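Removed: one protein chain of the complex. Kept in place: all other protein chains.
Coming up: chain A.
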Amino acid sequence: MSVTSSAVKGDGNRCSRSCYNCPSCTSPLQITHVSHRDEGLLKPNDAAGDDETYVLQCQFCDWSSLEIDVRFSKPTKITEQLAKQQKTRTSSTHSTTASNQKPLDHDEKFTNLVSFYKDQLNDSGDPQNPYSNSPHNSPANLARIMSLYGGLSYNALKKTREKPQPMREALGTPEGFVSFHADRSDSELIRRSQASGWDGTITSEQQDSAPSNYDSRFNGELWPSATQLRTKRAKRCKTCRHIIARPEPNVGNMRYKIRLLAMNYIPRLMLKSLHSATPLANPAFLLKPGMPQADDLQPHKAQQYILTVKNALFETVKISLATPATTPGKVASRVTILCPSFTVGPAGEVWDEALSASNEPNSDGDRKAAMASLTGSSESSERQPEAGKIWEKTRNSTSIIVEIVPGALQPPPSIVPKTEQQLTDEELGEDDDVLEVPVYVRAEWEAEIKPGETVQAKKDANAMPGEKVSKEIGYWVVLAAGRIAG
């Protein structure tokens, strides 16, 4: 549930609906139904508890509102019901201990104080005038002004003189003033803490959980604390203003689960130009259109790109890529993946990666790459991409070459005059000039069943821990290469 900032200003920073946290351990409380039959078991003639069959229950530490003997008649408007019960609770203790002048609780003291000082402000003259010692407010000046107009009796004058009294401070309980006095409740507290011991008292964190718990001292005196509201924090991409990261408040929902899977399982694809002098800054953010770095693409001029697939899994995966021969949309570009199926090595610890970075070029399979790195990149750029060959391979990433021939923005001129319909069809909308390539990625791998892992697929039901099962995922991605020059 989201609350507008204006509502927060008015109602405070706690949820005013039915969200409550456990005062004992801070996890969210659940509204739980307690059946009538169970009530009957314990108290057959308890009339009050008859229709109150809901309680707030903590799923973590088993705290329930029964601890403070609070039940609800309906599972909605918990705040209202709770406030009502709290009020009757405090007022009843007041009536029984009225003779002892039991101190009011914080809320009452505060409302008394507020009303007292409001009255004081009204009495002490013009509330619109904050400068109470301005010359017009002093009795002498007032008297002078009044005498100028004349016609006022001495008594009336005296009255007006008396009227702007200086503000006085609160005195007494009805005005919200409470003085400290050692009363019986202190010795009572000492007696109770002697009886319950350290374990029977609550912690200061628990006291601070809600204003209603500030005065609580013992277990069984804690009231549920209304859930504090939180701001939603999202991060936007600096270039394209897309939201990159947004905390998910509801971790149980499907979209979150899909994203979580994507983060941990899906091989990551990066596209960069083979001949580009400047490497693209952060490939993760360049999957979106509107990148400023990329030069505009020339129509009909074949461009070669390095497509790198990085593996996030700890097993070697077999990747198959598929793409339509021409891109969909108004501007059709031809796309050829030179090596559509290959394998990508397993991911490892960050430490492995750091070590392999220094070792990799020395392995004999990559002598060429080593040479390239020694003599500079000029040699590697002279290398010719070949069909069916992998361009570059590191421990957990494999690069291949993709050839793209951008289509023309302007349709070929035709001799036959075009119809209205054709013309509107040919008109390019915003971002229609962005070259985007849909790619279907299929990853297959053999996973070892870890002991205790539940195997979803039926055919694997007999697999034992330690055995290998083949798994696969497939998904579509869109790679954006840049804008086509018009």
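In this text, a contact is a pair of C-beta atoms (placed from the backbone, for glycine too) under 8 Å apart; a residue touches a chain by one contact, two chains touch by 3 or more; residues count from 1.
Following the convention adopted for this analysis, contacts and distances are computed from a predicted model.
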"Dynactin subunit 6", "2-oxoisovalerate dehydrogenase subunit beta, mitochondrial", "phosphoinositide 5-phosphatase" or "Sip5 protein" - which is the UniProt name of the missing chain: "Dynactin subunit 6"
Residue of A:29, A:321 or A:347 touching the missing chain in the full complex: A:347
Touch criterion as defined above, residue of A:60, A:214 or A:256 at the omitted chain: A:60
Chain not shown: contacting residue from A:203, A:384 or A:419: A:203
Chain A residues that touch the omitted chain in the full complex: 24-25, 34-35, 38-39, 41-42, 60-64, 66-67, 198-199, 203, 219-220, 264, 312, 314, 347-350, 448, 450-452, 454, 465-466
